[in-house]
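First, the structure itself, so that you have it in front of you.
What you see is the complex with one protein chain gone and the rest in place.
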Amino acid sequence: MQLSILFPAVVNGILNGALYALIAFGLTLVYGVLHIINFAHGTLLTAALFAAFFLYRSLGLDPYVALLLLTPAFFLIGYALQRFVIGPVSRGSDSNILLVTLGLAVIIENGLLFAFRGDTRTVDLPYSFAVVPFAGLFISVPRLVGFAGAVVVALLLWLLLTLTDTGKAIRAVAKEKLGAQLSGIDVAHIYALTFGLGTACVAVAACLLIPTYYVNPHVGNAFVLIAFTTVVLGGMGSILGALIGGLFVGLVESVCGLYLGESLGQIGIFTMFILVLLLRPSGLLGARA
Amino acid sequence: MTRRAFLPVLVVVGALACVPLVVHSDVVLNFLVTALLLTLAGQGWNLLGGYGGQYSFGHAAFFGTGAYATAILQTRYGLNAWPAFTFGIAAGAGVGAAIGALTFPSGLRGSYFALVTLAFAEVLRILASVAPVTGAGVGILVKLDPGIHALQFSSRAASYWFILSLVAAALVVNRLIEGSRFGAWLVAVREGEAAAQALGVDPTRVKLTAMTASAALTAAAGCFYVQYFLFIDAPIAYGPWISVEALLASIIGGVGTVFGPLLGALMVKTLGEAAKLVTGDAPGLDLMLYGIVLIVVVWIAPRGVAGIGERCRAWFARGSLGAGDTAA
Partner (left out) sequence: MTSPILAVENLSKRFGGLYAVREASLTVEAGSITAVIGPNGAGKTTLFALIAGFEKPDHGRILYENADITGESAHRLARRGIARTFQIVQPFAGLSVLENIAVGAHLHVAQRAAALEAAAEVAKRLGLEKVLNQPAATLTLAGRKRLELARALATSPKLLLLDEVLAGLNPSEIRDMLPVIRSIRERGVTILMIEHVMQAVMSLAEQVDVLVEGRVVARGTPAEVAVNPQVIEAYLGHGAAARLAGGAHA
């Protein structure tokens, strides 16, 4: 394989991978703290994409500006979902949580389908196709911004978790829920907070994605398994792991796409996902699952 | 097993068999056929999920395999519909056994198991949407050839009786399992895998057997789909709709019960029709309602309609015993 073909694919893969990582942050955070696999994660991304799209359509709001609006909005949505729907309805039962998040996924995706039909929409921004020269290639500016955004978010999350009191409370609940409760931490609140953080990440990802991507109700599906693969690869609950995992997944998809054609590039990811799940020693799988 | 155990099944099947004798509307019969199709798919899911406690989010993998196998064998290889149908079931069961053999020995359960099954179904869907043998994006059309030799029925009533016979067979199999050692082992694995192991139960083998049988039933539903609608493509065969509906039917109707999938399928399909009445054929509304119903059921009645029935019975029983005697 010629370097001139491989190199752009690699760069492309890394840029995509950063966005996969951003999407995966929320998932891995929720798993690490609540120990649940949020099946609604992909559809929340779709919802955020639609939100960004309509903000642009109706208010002319640039996605990078909409980001400032949508991030807190989706944080609240995520908080409310966990605090008032998922938590109370599932009453802590693992199989119930599974079903509730699946139910939410189905509701959101099909709600969007019903409200906005299945047509694919795109956003055309003046800088959608802007490129910047780098090492003999032309890198898409929005993609580069996406990459930067992912790294910034990762950093912010890390800072939040290690330096702030809230972050410490989150980590306490993740490690030892009962002990945290006994120390006076409001676990339901922390759970909802974490979920909200995860959803906020997804909103950021949506705003960074939208200049170069398309919007339709099924987009979330495409990202769900990619996000899961990222999280499983990088280790459930690890932000850094999700970052590295995302980059790796992006790479694999890009390179596989070269050999197998674009639609089958996804197969490379899923196969990897299945293999990782099967081959990981049972000790790392996590007790709750 | 006593003959009495099969009495409810006989009564229900008998009653259902009489329906085309009184109902002549094609619309209603079509509705019932699709409801029974979903029942069969749900009976498959219920065996693994309800009785075995392993929730699969990818039963489409078996539905689609059964459907495609039946379609391909007839259209590409000219095989007669009957053996094609049988091979379809076997193919679906094979896929089930393969996935089970890969996942159970690794100890995957709970959310991870659901995820893996989802992944497998997605992989199959992508493959089917590009592979020439499955007709890629276009799908496969089975030639119209009404007659029992081609397993196609010109009258809705005949189709109805055919799917009913499959559902009846599944009900019988279900009852047999309930009263067998395998059934006892299966629910033991669901209730407590470690405790079951201590009693000599091999969880991997039990789960694998359940998965294979479960896949066979759902695959049969897929085979019937092809014979009834004469068309199959990737989103229909391997799309999330059937995974969700089969799961939903079992949960609404009552996981781990014989008649749960039947009750649930009727309710799910009724809900879908009601949704269509209100808003026309707008895509998405029916599934969205299903999602809402799923959450409501988990919230209020996690054991489904059959569970509500059980709770009522228990409530009455306790009432008649007076102060309950629970100490041993």
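As written, the chains take the letters A and B, and residue 1 is the first residue of each chain.
Definition applied: a residue touches a chain if its C-beta (ideal position, glycine included) is under 8 Å from a C-beta of that chain, and two chains touch if they have at least 3 such contacts.
The shown structure was predicted, so the numbers you read here are calculated from the model rather than taken from an experiment.
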Left-out chain, listing which of the shown chains it touches: B
Residue among B:7, B:101 or B:195 that touches the chain left out of view: B:195
Among B:153, B:185 or B:290, residue touching the chain not depicted: B:185
Where the unshown chain meets chain B, residue by residue: 1, 179-181, 184-185, 187-188, 190-192, 194-203, 324-328
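Everything below uses one rule, namely that only the chains that are shown with their structure count from here on.
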Geometric centre distance via CA averages, chain B-chain A, whole Å: 32
Residue numbers on chain B that touch chain A, as the complex places them: 53, 55, 57, 102-103, 106-112, 114-116, 118-120, 122-123, 126-127, 129-130, 240, 244, 247, 251, 279, 282-288, 290-292, 294-295, 298-299, 302
Interfacial residue positions of chain A with respect to chain B in the complex: 36-37, 39, 85, 88-90, 93-96, 98-100, 102-107, 109-114, 117-118, 217, 221, 225, 228, 261, 263-264, 266-267, 270-271, 273-274, 277-280, 282, 285, 288-289
